[in-house]
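The complex is shown incomplete by one protein chain, all other protein chains being positioned as in the whole.
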Amino acid sequence: MNNYFFNYGIIGSSGKLGSEVKSVLSNNGGTIVFYHNRTGHFEITKPEVLIDCSLPDAFEKTIFYADKFKIPLIIATTGLSDEQFDQLKILSESVPVIQSNNFSIGIQVLLYLVDTAKNYLPGWDIEIEEIHHRSKKDKPSGTAKTIQKVFKDNNVNISSLRLGNIIGDHSVHFATSGEILTIKHSVNSRRIFAQGILKAVRFVLRKKNGFFNFSDVIHSDIEYEI
Amino acid sequence: MNNYFFNYGIIGSSGKLGSEVKSVLSNNGGTIVFYHNRTGHFEITKPEVLIDCSLPDAFEKTIFYADKFKIPLIIATTGLSDEQFDQLKILSESVPVIQSNNFSIGIQVLLYLVDTAKNYLPGWDIEIEEIHHRSKKDKPSGTAKTIQKVFKDNNVNISSLRLGNIIGDHSVHFATSGEILTIKHSVNSRRIFAQGILKAVRFVLRKKNGFFNFSDVIHSDIEYEI
Amino acid sequence: MNNYFFNYGIIGSSGKLGSEVKSVLSNNGGTIVFYHNRTGHFEITKPEVLIDCSLPDAFEKTIFYADKFKIPLIIATTGLSDEQFDQLKILSESVPVIQSNNFSIGIQVLLYLVDTAKNYLPGWDIEIEEIHHRSKKDKPSGTAKTIQKVFKDNNVNISSLRLGNIIGDHSVHFATSGEILTIKHSVNSRRIFAQGILKAVRFVLRKKNGFFNFSDVIHSDIEYEI
Partner (left out) sequence: MNNYFFNYGIIGSSGKLGSEVKSVLSNNGGTIVFYHNRTGHFEITKPEVLIDCSLPDAFEKTIFYADKFKIPLIIATTGLSDEQFDQLKILSESVPVIQSNNFSIGIQVLLYLVDTAKNYLPGWDIEIEEIHHRSKKDKPSGTAKTIQKVFKDNNVNISSLRLGNIIGDHSVHFATSGEILTIKHSVNSRRIFAQGILKAVRFVLRKKNGFFNFSDVIHSDIEYEI
């Protein structure tokens, strides 16, 4: 296994995220040897890792190829059903699988900091805020809902603002009488999601099997790189 | 007429705002010569200006004393009915009357800037945001609704956050693809509302009659003081 | 004169701004008929308007072609000398000339709002803040210095932060005891500068001569479009 050079395959290579992923991986030791798209299919050799940047309706193809190649799977598809998650978990018994709705490093650090802060600040008021581009359809964002889960409380209020072309801002405010603590994350380039997937690639190439999320990647990172 | 020394009366002198008003006016040339409260009544001589810091249920008393003294009225009571506004307008034919939900100078400047900005930024997305202390009952705040009226569009979204002991933060975001302009106002002392009422006092003492809001005071100010 | 179709020439067509300008103008009725670059020269016919997206060292060429064609000039070059400004002013006696350091619409609105606010808030504390990408060389930014000029006071403090790949954030804070008013502008795409130049093109095509800045374009706009 080599951290620096690897062959990869991609499902959904032509979308916004898929294009960024190909660009980032090519610049960091990756060679594309397989892809499967709505518009085409390409296969030179067996890849070392499979990345799914498609939509849930391509899920069966993803499982098919992960199974066929017996290689690690990184899946960035959002909106998967419970049944699809079950399939991923079965798959993860034989190969490593990473699923995440948000491959930004900063958002994972935000989630961890929020989890830490909430333990130090019992009884403080909490507000979640997210800002996205006007054309975003879901409200609140999936990431805001992930933040809400940190508090294990569906009543934590989420404010959603829709403004211009903002890729994704998320804030969590903690307040008590006399003080406020805010943790905020802003994305200004979709490229960072592809960079997160690169980190995930390096992580899975070191694993035998198991089901992971992107937070595992970040937490492992701290042991390896610092 | 004297800008610097004046006798004033107050309805509702014992509440949070009333206490601040008495303190600020005393330090700026004001002498209290009349008050009327739930718990007492005090009258030395006829005041030059009457200030109402009470609740709507004291409104009849306010009209009674404004009428009796024939002096300018400043009314900070919120939640007045249409009938009560009509009574104020009739009163304003004979004396000057100032009504406002928010005697902060900064919020009036925000309203003016928002009105200006909206004309320069047609078609931009708009979001209003307000943050207040957890015990505030109305949601959204009256001031956020006043901001919404600047846009003459009830569909402009208002996000309301409830955090700690925040006195009042209001933001307006304008965005288009590629840029965002935000105008934000924060209050960190109730004293400023009393200082706004002091400005209103100086304004009405120069007027014969008429119905005004606090924005008229601010806009007049710029001619006098700069 | 036609607002919608026009032939244009460009000096410095291959840089970041020049590329954005060509893309935006092509999509809005513009046809490039002339360019002059470090690497080449192209000329089909006389353009109706000349745009300079180059550096100060190309200035003489710009003056040469503006003079030759006798057409309006829009110049986005920053760091011009006093002598170069004098040359532009002489040129502007015969053709319209627009010079600006910042062709963002939002920053012009910010400048106007700041100028308005300062008149309403005499004696308030003022702080200017700017955030740009880590590789920006000048500190503070030229736009922050333009904001400082609004206050006609070189002692107004400017805080400069250098973070990631931020294109340009500028904030102005006004504060007094008890309240703060903030006006903030953020850019998240260089495309908006090209869109501002498009507005400038439409403006100069309506003018006979004169020296203008981008604020004149915005203020004129409000009369035409609203």
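Lettered A, B and C in written order, each chain numbered from 1.
Here, a residue touches a chain if its C-beta (ideal position, glycine included) is under 8 Å from a C-beta of that chain, and two chains touch if they have at least 3 such contacts.
Treat the numbers as computed from the prediction; the structure is a model and nothing was measured.
Among the residues A:Leu80, A:Leu121 or A:Val156, only A:Leu121 touches the chain that is left out of the figure. The residue touching the chain not shown here, chosen from A:Lys16, A:Lys70 or A:Lys184, is A:Lys184.
For the chain left out of this panel, the touching residue among C:Glu43, C:Asp86, C:Asp125 or C:Asp153 is C:Asp125. Checked against the hidden chain, the listed residues A:Leu88, A:Ile128, A:Val201 or A:Ile218 yield one contact partner: A:Ile218. Touch with the chain that is not drawn comes from one residue among C:Lys16, C:Lys89, C:Arg162 or C:Arg206, which is C:Arg162. Think of the hidden chain as still there; on chain C it touches residues 124-125, 127, 129, 134, 157, 159-166, 173, 175-180. Counting the whole complex, the residues of chain A in touch with the unshown chain are 104-106, 108-110, 112-113, 116-117, 119-122, 174, 176-192, 195, 218, 221-222, 225-226. Interface residues of chain B with the unshown chain, by the touch rule above, are 164-166, 188-189.
Just so it is clear, only the chains that are shown with their structure count from here on.
Put simply, the chain closest to the centre of the protein, by Cα centroids, is C.
In chain C, the residues that touch at least two other chains are 188-189.
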